[in-house]
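Presenting chain A:
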Amino acid sequence: MDIIESKTWIEWVITIAKFAFCFVPVLYILLLIPMERRGAGFMQDRQGPNRSYIKIPYFGKIRLFGYVQNMCDGTKLFFKEQFAPSGVNKILFRVAPAIPFAIVFLSPCVIPWFGPMVFEWGGQTVRIAGSIVDSDVGVLLLFGFSSLSAFGAVLAGWASKSKYSFLGALRTSAMTISYEVCLGLSLMGLLLLVGSFNLTDIVYWQEHHVWGIVAQPVAFFCFLIASIAETGRAPFDVAEGEPELVAGYHTEYGAMQFGLFYMGEYSHICINSFLIATLFLGGYSVPFVTTETMQAHMGGSLAVLCGILAFLGLAFLHMIYRYSRKLKATTLSNRFEILREYSLYKIVAWVAVAVFVILGVAAWFFYNPANFVVNGVAVGSLATAIGTALIHLLVLVVKSVFFCWVWIWVRWTLPRFRYDHVMHLGWKIILNIALINLVVTAVIAKLVGGN
Partner candidate 1 sequence: MRVIRQRPMNWVERLYIFECLRGLFTTIKHAARGLFRYETLPTISYPEGQPEIRNTYRAKHRLMLRPDGTPRCVACGMCAAACPAHCIFIEATQSDDPRIEKRVMRFDIDHLTCVFCGLCVEACPVDALRMDTKKISFMHRNREDFVAHLDDLVEWDPKDYPDDEQSQVAPGGTKNAEARKVWGMEVK
Partner candidate 2 sequence: MVPGDTNLLEALKAVGIETPHVCYHPYLPVSGNCRQCLVEQEGPRGRMLVIACYTPVAPGMKIYTPASSARVKNARKATQEFMLVNHPLDCPICDKAGECTLQENYMEAGQNESRMRPEYGKNYHGNPAHQFIDAKGQLRGGKHVDLGPRVLLDEERCVQCDRCVRFMRSIAGSEQLQLAGRADHTYITTFPGEKLDHEYDLCVTDVCPVGAMTAKYFRFQKRVWLLSHTPTISMDDSLGANIWLDHADGRIYRVMPRCNPVVNRSWLSNTSRLAFQQFDKNRLPAMDVHKPTFGSGKIALVAGGTCTIEDLAALRVLKESLGDRAEIFGGSLLKVGQPDGIAKSGDPVANRAGMKLLGFADVSEFMKRASEFETLVTVNANLFGEDPAAAKALEKINTRIALSPFDDETVKAATIAIGVRHWSEVQGTMVNSLNILQKLNACPVCPDEILWAPYEVVSHMAGAKFETAADAFKKAGEFAPVLSGLTYDAIKSTGKLLEGGEA
């Protein structure tokens, strides 16, 4: 019971609630799939999937800008028959897809989602870390987790009893291992500067010095390329290069087993985006504003946040109105149907804008931590801490979503490398650059910092 009594109940609530962050990558999958599909469509001057709909009263067919398509596909994958070709190793064949997907829930544990929450509770100062596990070897843990996903590919390729799968698995394992080295080495310079493997410390250092991308631009590029390669996405998707290997290690998979690989790939992107955002883009920290300043003007900060959200809502509304106007002029036979659907979005967006404006105004004028007393307990500092965490979280999400977009962007721009080129790039170029970067950083750090 000591361990329970060592913390107050509010600490326990927040600590347990933090486990919800394990599901962030899964939520990101829901975001990434439509982003990839429609983004790819737009890049190729297509429209992307936009036909599936849910029919509701009055507003008619709700298509959510093509989002319903992904629900349909997910449902299809989920309800499809799970088959295995004859001759496969049944156990490993079933287990393999689960491995990359399990990593999805492990990796978020060490990422700092927000700065340490510090607040007064019952007369004592409570400090709660921003990550689920505030480990001093957080970076190493993350690398370890993401290397594990290669096991899934290797097992799948081996268990499938197919030469395509097997070759795909060989390529995956070789490539993942190669780029793990680059990944680690390119980060060394930054770790040297920060002096810690703890991700929270790294963010804290960036918040109070400069972002990693400024301090270590070369490392950033090496890290970005290596992590794209590590996720096995284009232009490094030689493991599933369809001209040579059908679909690589998941050739023999279908239904939700394939779905797990698919989701594992996307969550891998998500984790790597978080990692880059955390290591090089200041993580949860708001640009140009320190946490302390923000906490001192919490009302204003929340008001600005609400203002930004309201502005985004207005921008969305502008696009909707503009497109509605164009749509009316076309001869599409279903244009009135679409306009009725858009009227729902307009209503929702207007309500959201109104709510954000009201919230922003309220926060600007009426936010005063000293006034927050619930049942005689002063919760003002708790509210400030939660507000800070919220803003931090949003900032981190914005940064990581940008990097997710980079993944998609790169995939639909660059052609696939040949396998020997991939290896050449990894071992002969990026590794060397990372090493030189480390040496130069060490020298400069010694000369400037003196420690």
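The criterion applied here is as follows: contacts are C-beta pairs under 8 Å (C-beta built on N, C-alpha and C of every residue); 3 or more make two chains touch, one makes a residue touch a chain; residues count from 1.
Per the selection procedure, all candidates are chains of the complex that A comes from, given by their letters.
Values in this document were obtained by computation on a predicted structure and should not be read as measured data.
Picking from 1 or 2, the partner of chain A by touch in this complex is candidate 1. For chain A in complex with candidate 1, the residues that touch the partner chain are 38-39, 41-48, 221, 319, 323, 326-327, 330-335, 409-410, 412-414.
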